[in-house]
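Below is one structure; the comments refer to it alone.
Apart from one protein chain that is not included, each protein chain of the complex appears where it belongs.
Chains: A, B and C, in written order; residue numbering restarts at 1 for each.
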Amino acid sequence: MKVMNMVQAINDALKLKLKDDPNVLTFGEDVGVEGGVFRVTQGLQKEFGERRVFDTPLAESGIVGAAVGMCVAGLRPIVEIQFSGFVYPAFNQIVSHVSRMRNRTRGKYNIPMVIRMPYGGNIRALEHHSESMEALFGHVPGLKVVIPSTPYDAKGLLISAIESNDPVIYMEPKRIYRAIKQEVPEEKFSIPIGKGKILQEGNDVTVVTYGAMVREVQRALPAAKKDGIGVELIDLRSIYPIDKDIIRESVRKTGRLLVVTEDHATYGVGAELMAIANEEAFLNLEAPPTRLSGFDVIPPLPKGEHLYFQRPERIYYELQKIARY
Amino acid sequence: MKVMNMVQAINDALKLKLKDDPNVLTFGEDVGVEGGVFRVTQGLQKEFGERRVFDTPLAESGIVGAAVGMCVAGLRPIVEIQFSGFVYPAFNQIVSHVSRMRNRTRGKYNIPMVIRMPYGGNIRALEHHSESMEALFGHVPGLKVVIPSTPYDAKGLLISAIESNDPVIYMEPKRIYRAIKQEVPEEKFSIPIGKGKILQEGNDVTVVTYGAMVREVQRALPAAKKDGIGVELIDLRSIYPIDKDIIRESVRKTGRLLVVTEDHATYGVGAELMAIANEEAFLNLEAPPTRLSGFDVIPPLPKGEHLYFQRPERIYYELQKIARY
Amino acid sequence: MSKKKTKSLFQEYHPLDYQQFRIMDDLGKIVNQDWFPDLTDAKIIEAYKFMHYARTVDLMAVSYQRQGRMFTYPPNLGQEAIGTAAGFVMRPEDWLIPAFRELSAWLLKGATLNDIFLYWGGSEEGSKFSGAKNFLPSSVPIASQLIHAVGIGYAMQYNKQKGVAFAFVGDGGTSQGDFHEALNLAGVWNTPVVFIIQNNQFAISVPVAKQTASKSLAVKSVAYGITGIQVDGNDYLAMHRAITEAAEHARTSNGPVLIEAVTFRSGAHTTSDDPSLYRTTEEEDKWKLKDPILRLGKYLIEKNLWQEGQDEELVKKYKKEIDAAFFEYEKSPAYEINDVFQHLYHDTPVDLKQQQASMERFLNWERTQS
Partner (left out) sequence: MSKKKTKSLFQEYHPLDYQQFRIMDDLGKIVNQDWFPDLTDAKIIEAYKFMHYARTVDLMAVSYQRQGRMFTYPPNLGQEAIGTAAGFVMRPEDWLIPAFRELSAWLLKGATLNDIFLYWGGSEEGSKFSGAKNFLPSSVPIASQLIHAVGIGYAMQYNKQKGVAFAFVGDGGTSQGDFHEALNLAGVWNTPVVFIIQNNQFAISVPVAKQTASKSLAVKSVAYGITGIQVDGNDYLAMHRAITEAAEHARTSNGPVLIEAVTFRSGAHTTSDDPSLYRTTEEEDKWKLKDPILRLGKYLIEKNLWQEGQDEELVKKYKKEIDAAFFEYEKSPAYEINDVFQHLYHDTPVDLKQQQASMERFLNWERTQS
């Protein structure tokens, strides 16, 4: 098997599906000639030509809206938004059409579109380059939202997303684009959308997280282990649909839930998972379900990052508090 | 005191502040000559002139973005978005500038803007005219979000919103625009943003709701009373900041929480309030905090409304379930 | 029949010359024989009748709404020539991407009366157009649909199909960012799209002079390096010719075309609007004289192709047909719980199934209550 980082794994999935299906095409700002500002689409234009892999004008609404038109006409576009912070000009197209066209036409037209976007922070970037706004998409009916945490998952989830007949928001934790290397099969394989994964079993506290935070939680685990805290670590992988089964089963076992996210706390992913713990496992709860989420403020510029983004120390601090509750 | 419906109360608050402060102005599509499609701004252009009350081109991003510029230049614009379903073209301006300009400039520029918009459903309208997406705004740091449920509150909250030096999303439950008449003082008064209100005291179940759902819950109360269920009814009024005190105190007393909202359940307001109940009153909980929210689907067109929107019967049904838990 | 021209229509009526293209004057007299469309008398009569038909559907829709048998409805009165011309020019392989006020084009593209009543009667079933291909439903968020047309155009080129996408928008819609992004993309990608602005002078209460300072809407094409033309939208013959030329232009890979069709919304914005708040009866009366059906009728009568009294008879026949269709429509099956939950996703998440089940439990309980 080939060892890949996440950028390579995504590139590999794109290449595979472009080969596989002549209806697949991919475009966005700087996606063609340059291969994307993160080089995720590197080499694809050369291999598949300018009709299938191309640069667009600087117009996110145009990019997503054109993809809607392509979908109704039978294509399967994958579009790249350069950074998730620049998706808002396309928000109207996403909320009003991408998510609704199928329902509006009672299934006459599917929208088999993937909207890829790097997201998340702690990468010393300019304003608007550090946000984690997955809950906004999760709240919009008609979308599916996935976030991989490893190169392997990135490939498998992207293949599922491209093959899905429903629109998928595919958010890429850019902080770990090149941080993790892993063996990834070169052939096609897929990971179902809507299923989480238990990364470590444990009996004391359920920790649910996803994206770049998986690694941060893993870094906090040795300290927890030293304290004798048995952590069951779940990678949620899909922000919508949510794998309620995996949460229910784990919280019924541990009685304790800590959600670790990079997104803003209020009306964020943590709140929803806490609500699910209540709905699905109330009688098993031994401590209040808890969230360690981002603060409800704009992520600071690089000089303030250490005061905002999750660190393993903080995760451990919250873990032991809930374990001791 | 004068008896007003909500439309009149909002109009009254606008008039009062336009009189009060020469920096206040208001604009939007059809706001001037026509007085708005719901006639909320009726008569204002006549009284205050075309420079202060005016029609704009059909361009929501332009409307909100221009208001950002006015704010930094010292004005206090109140803009109308014709229906909340048409706010998405302005989403980039709201998320990237309205909510952030102050933080970005470390307080050099405030954004004392109010964005008014009718929202909510069950009014037999076309697509995009029935949504309740308040959680989207609640999740964006830097905004305040309020929703009145009576003419009195509408006036008091709007005056606070206009006087606030922070941007306020002011959502108007159009379903009850003209449904409720009430005595409202003609002079200036204000209701603080971030404070809920207890509408009925009770010891058995806390029901938190807001906007048009307040009336629906009230319609379910007689049946609950007949069953001997003592409902404490809270009108949340502010979607952000959330009045955690009022929720904590009530849930500590009742041990039971039902959130009734029109918005979509997943990543919605209900989840957040359930999370708060866990964080603030876990040891007092006698039943799982519960939400009766909208389904995670597009609100149906008129012929399907009765199968989607909250009805008193359903509220009562949920109430008795939680009371009996 | 038109003569062979040395200049194309779009050169002769270049938007920078600010000359409106028309064939008839307001009294139906031919003032521009050179560009007369390539239409037999029979075809013109067919179009005339069809405009009557579309108008009758429209007027009856308004009256059904008034009777409380339908919901909000946007009258097309006075704008029938535009959609009718587009509808007759469109081929089966072409796409129709509507705004919401081009009923005549919908009908010609294959929407049934039942579709129309279902949609404005408040059911998503009316947006399915089961009998019609290449047809998007109404787009409520103004101007957003124009970008879809560009994507459809791209897809047709990608698949080496020779179709054209016809996309509609109002004068108000030209102020939206999406109008700009669509025309710019279409220009730079050279996609086969015909954009038709129905400039009916108002966006609800806002007159076009408050939408833009540009001297015309057609001239906006210059900003995108694409072809543009301003046409008298109440002149069926001019509209037919302009759309034919535009479709040909787009079909032969010469790029998109922007048509500004100058017209007037003679009715209210929707059935809940009151035009007396923002416009004068003088203005309305002035435009009544330019009514597209009146004008084409005068032409036909003058040419002895039509008699004064024939209209009434025709409309009476249409009314009957339409009423019959409306009665049929009123027997449509009721909305079901499945209709709420089963169309949003191709692969419906478990969660939605559970929400549906919870609603069903409640409905069952409710039934036991009374």
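The rule is short, and it goes like this: contacts are C-beta pairs under 8 Å (C-beta built on N, C-alpha and C of every residue); 3 or more make two chains touch, one makes a residue touch a chain.
Small disclaimer: the values here were computed from a predicted structure and weren't measured.
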Visible contact partners (per top-of-document touch definition) of the missing chain = A, B, C
Remark   = Across A:K15, A:K253 or A:R314, the one contacting the chain not displayed is A:R314
Ask   = Looking at A:E29, A:D204, A:D243 or A:E272, which makes contact with the chain not pictured?
value = A:E29
Ask   = What is the set of chain C residues that contact the non-displayed chain in the whole complex?
value = 16, 175-181, 184, 187-188, 190, 210-215, 219-220, 222-226, 255
Ask   = In the full complex, which residues of chain A touch the absent chain?
value = 29-30, 33-35, 37, 55-59, 61-62, 85-86, 88-89, 124-129, 265-266, 295-298, 300-304, 306-308, 313-314, 317
Task = By the contact definition given up top, give the residues of chain B that touch the hidden chain.
result = 25, 51, 56-57, 59, 61-62, 65-75, 77, 89, 92-93, 96-97, 102-110, 141-142, 144, 164-166, 194, 240-242, 244
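Simple rule for what comes next: only the chains that are shown with their structure count from here on.
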Key: Longest centre-to-centre distance from chain C, chain (CA-based)   = A
Per-chain CA centroid nearest to the all-protein CA mean = B
Key: Interchain centroid distance [CA atoms averaged], chain A/chain C, Å   = 41
Centre distance in Å when chain B and chain C are each reduced to the mean of their C-alpha atoms = 36
Key: Contacts with 2+ other chains: residues of chain A   = 89, 92, 96, 103-104, 141-142, 240, 242
Message = Going by the contact rule already set, what residues in chain C reach two or more other chains?
response = 124, 140-141, 177-178, 344, 351
